[in-house]
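Here's the structure, in structure tokens; my notes come after.
All protein chains of the complex are present and in place, except for one that has been dropped.
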Amino acid sequence: MLKFIGNILQNLTHKPATRPYPYQKRAPIAGNRGHLVIDPAVCIYCGLCSKRCPTQALAVTRKPNPNSWTLDPYRCILCGYCVEVCPKHCLSLKPEHGDYSSPNSP
Amino acid sequence: MSRITVIPFGPQHPVLPEPIQLRLELKDEKVVSALPVVGYVHRGLEKLVETKDYLQTVYITERVCGICSFIHSVAYCQGIETIMGVEVPPRARYLRVIWSETHRLHSHLLWFGLLADSFGFENLFMQIWRAREAVLDLQEATAGARVILGTCCVGGVRRDIDQTGRDLTLATLDKLEQDIKKIANPILKDYGVQQRTVGIGRISRELTYERGAVGPTARAAGIAQDLRQTGYAAYGELDFQPVVETAGDCYARLQVRVREMNQSIELIRRALERMPASPISVPVKGNPDGETVSRVEQPRGEVIYYLRGNGGKNLARMRIRTPTFANIPALLAMLPGAELANVPVITLSIDPCISCTER
Partner (left out) sequence: MIMNLSEIKLENLIGAVAAKRASGYRFVTITCSDLGDAFDLLYHFDKELKLETLRVRLPKGAELPSISAEYFAALLVENEIKDLFGIAVAGMLLDYQGRFLLPEDAPRNPWRRPSGDADPGAAPRKEGSDHE
């Protein structure tokens, strides 16, 4: 049991291992798959991403309908398959975790 | 004078992270027999696969289990690669080993914490989960997600570990090794822990084998079987030897897992050192036509995938047998004769993963 004393002293003298979230947020780790974004200027609305999406989270419409690309964030599993298949490379995953609880979420 | 009492253990119980019920028949405080009742989290994933193409299925197999997800996708991708005759580049095989072993590490740490919780050692639970956090951060930095990595694909892997990732991995492993040494070694010698685990839930080698147990449950009873010995992915080039204990009780299962954690750290170091430079994936064309059986070693034991394609995009049949499914018959043999107070510890000692079991 005495071997644990070092650990106990460390716990007494060090700061907590946790952070007071949400007041203090950790910087996102580079390379994390946090949320999906599109560059609408480059997109050609081919619909390949929506065909390949394993969860049908994406919906793409094109002529004769107005061009649109919509993401259902509650279905998206952030796998990144759409990013791989996009022929124009207009989709990308950003490291910040998306805040989908608010209507104007990233 | 004693009569039989039936106590429903679960599906909601403080020590069970997932719902399973054990209907325990007790004579006074001793268990006479146990009956498992499952089906609370059956999701029909094997049926869902029939509506997805075989490349999308990788993401389904990752979600069979929330702890050993990467290893599920390795098993699936290896099966598809066998059917289609795809040769995986060597670097991808090593990267699969590295992420498989980080998964084993965080799974065993999670289990160790839950076991501590099951015999009322809350402080130890927090110490261990604090150490586990470093592994999750490592996975987030190298693979892009904390648990469901999504880095395995048919034909290789989707991400490489560069020099920065390699340095980060080695630094994390050094810190983790110190943490495990500081926590696990005193705990294994602790009087209280030994009182709750030594001789509890003992099962003989013969009975373990007969009941078809796999993984640490089998290795703690002296069965030296680990599918990593077959050398899938890059394990054949990493001088792997299975960890074996002979006592067959909860303490032996704890020892096996603690030793496997240290072994995983060593395997990752070795893999990083020997990893050759090569592409990380090869393009895959066509559809799977044929059937195969793919087996890999998970933190809980052997997982087996049966895959059958008939030339279409979607698989005709996928069947998964997860390790907990194979370990439940052994658990039923451990329980009779045990005190009611020890049932949570014995149940946790097989590391039950119920969502896997029911798929």
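Letters A and B mark the chains in the order given here, with residues in each chain numbered from 1 onward.
The working rule: a residue touches a chain if its C-beta (ideal position, glycine included) is under 8 Å from a C-beta of that chain, and two chains touch if they have at least 3 such contacts.
This one's a predicted model, so the numbers in the text were calculated from it and none came from an experiment.
Asker: Going by the contact rule already stated, which one of B:Phe119, B:Tyr235, B:Tyr251 or B:Phe325 would touch the omitted chain in the full complex?
Answerer: Checking each option in B:Phe119, B:Tyr235, B:Tyr251 or B:Phe325, the one touching the absent chain turns out to be B:Phe325.
Asker: Pick out which of B:Val38, B:Leu136, B:Val244 or B:Val282 touches the chain that's been left out of the picture.
Answerer: If we include the chain that is not displayed, B:Val38 is the one touching it.
Asker: Consider the whole complex, including the chain that is not shown, and state which of B:Pro8, B:Gly192, B:Gly236 or B:Gly312 touches that chain.
Answerer: Touches the omitted chain: B:Gly312.
Asker: Pick out which of B:Val88, B:Ile200 or B:Leu227 touches the chain that's been left out of the picture.
Answerer: B:Leu227
Asker: Take the complete complex as the reference. Which residues in subunit B touch the chain that isn't displayed?
Answerer: 35-36, 38-40, 42, 44, 46-48, 50-51, 53, 82, 209-212, 225, 227, 229-230, 290-293, 295, 302, 304, 306, 308-317, 319, 321, 325-326, 328-329, 358
Definition applied: only the chains that are shown with their structure count from here on.
Asker: Using mean CA coordinates as chain centres, what's the gap between subunit A and subunit B in Å?
Answerer: Distance between chain centres: 26 Å.
Asker: Within their complex, state which residues of subunit A touch subunit B.
Answerer: 1, 3-4, 6-7, 17, 29-33, 52, 54-55, 77-81, 84, 93
Asker: What part of subunit B is in contact with subunit A in the complex they form?
Answerer: Residues 52, 55-56, 59-60, 63, 127, 130, 133, 137, 140-142, 144-145, 148, 150, 158-159, 182-183, 185-186, 190 of subunit B touch subunit A in their complex.
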